[in-house]
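The complex appears here without one of its protein chains, the remainder shown in place.
Presenting chain A:
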Amino acid sequence: MTTTSALRDPAAGTPALDAARPMIRFKGISKAFGSLTVLDNLDLDIAPAEKVALIGPSGSGKSTLLRVLMTLERPDTGSIEIDGAPLWHMPGKGGAKNGGLVPADAGHLREMRKNVGMVFQQFNLFPHMTVLRNVTEAPVHVLGIGKDEAEARARDLLELVGLRDKLGHYPAQLSGGQQQRVAIARALAMRPRVMLFDEVTSALDPETVGEVLNVIRKLAEEHNLTMLMVTHQMGFAREFADRVCFFYQGRICEQGPPDQLFNHPREERTQAFLRAVLES
């Protein structure tokens, strides 16, 4: 299967999966924009290969949580660990403050980011590059792999997302659904261990939502990527996720397996949110 070889071999290159150690650990994360608190002392552990759906009203902090993990926003307080390694901090040179940790420098952040890939609501493909170049640019210039190898990897990934025949096209020549699938291939080309999906179908025409969700479904089923997905597609969250977290005002108000959260929500806020979403 070409599709499997295009992704990171689960057994290679990574430390043995430690069942007790979370892939991602958010600890006491707070983030405010001005007077608006978006994340409020939030704790969350994600197990290796776990698929987690983040749902909740807009402004409840779920996208911001992905963005602090992708280092697009700096949390005001708290810490994040990826496979046990601190993201926003790093070991200081002999300093004992913060338990020996100091704020991460650019080099540390660049090293840590290699673990994480992200797909955006607005695709954010590079409009001046072909589909192939969009997918090979980062592996060549960041990972330093050869152009031929990068292109072989890109072809496999574009096969995986069903766009093998669009290699030479420019993003503007593709539909929204096709662009988003290229964006998924582009993120996967870096062989991240964690994939973040930030409302990836919200900007799509209804008829192309399915093709993007199918690709994500296939990824979830066939690969042991850790996946975090912010979504308003409750039906998809239910079938895709191992766990669903309901966000409300910067905190996780309720979480659990999809069946429990969707069918037997305990919190009143969750019930009200689900009523509103499912009725609309």
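Going forward, a contact is a pair of C-beta atoms (placed from the backbone, for glycine too) under 8 Å apart; a residue touches a chain by one contact, two chains touch by 3 or more; residues count from 1.
Just so it is clear, contacts and distances are computed from a predicted model.
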- prompt: What name does the UniProt record list for the absent chain among "Amino acid ABC transporter permease", "RNA polymerase, sigma 28 subunit, SigD/FliA/WhiG", "Protein-export membrane protein SecF" or "Sulfur carrier protein ThiS"?
  reply: "Amino acid ABC transporter permease"
Task: Just name the one of A:90, A:118 or A:163 that touches the chain not displayed here.
output: A:118
- request: Using the touch definition up top, pick the residue from A:127, A:146 or A:235 that touches the left-out chain.
  value: A:127
Query: Just one of A:25, A:51, A:89 or A:186 touches the chain that is missing; which is it?
result: A:186
- prompt: On chain A, what residues meet the omitted chain?
  reply: 70-72, 106, 110, 113-114, 116-118, 120, 122-128, 137-138, 141-142, 170, 172, 186-187, 190
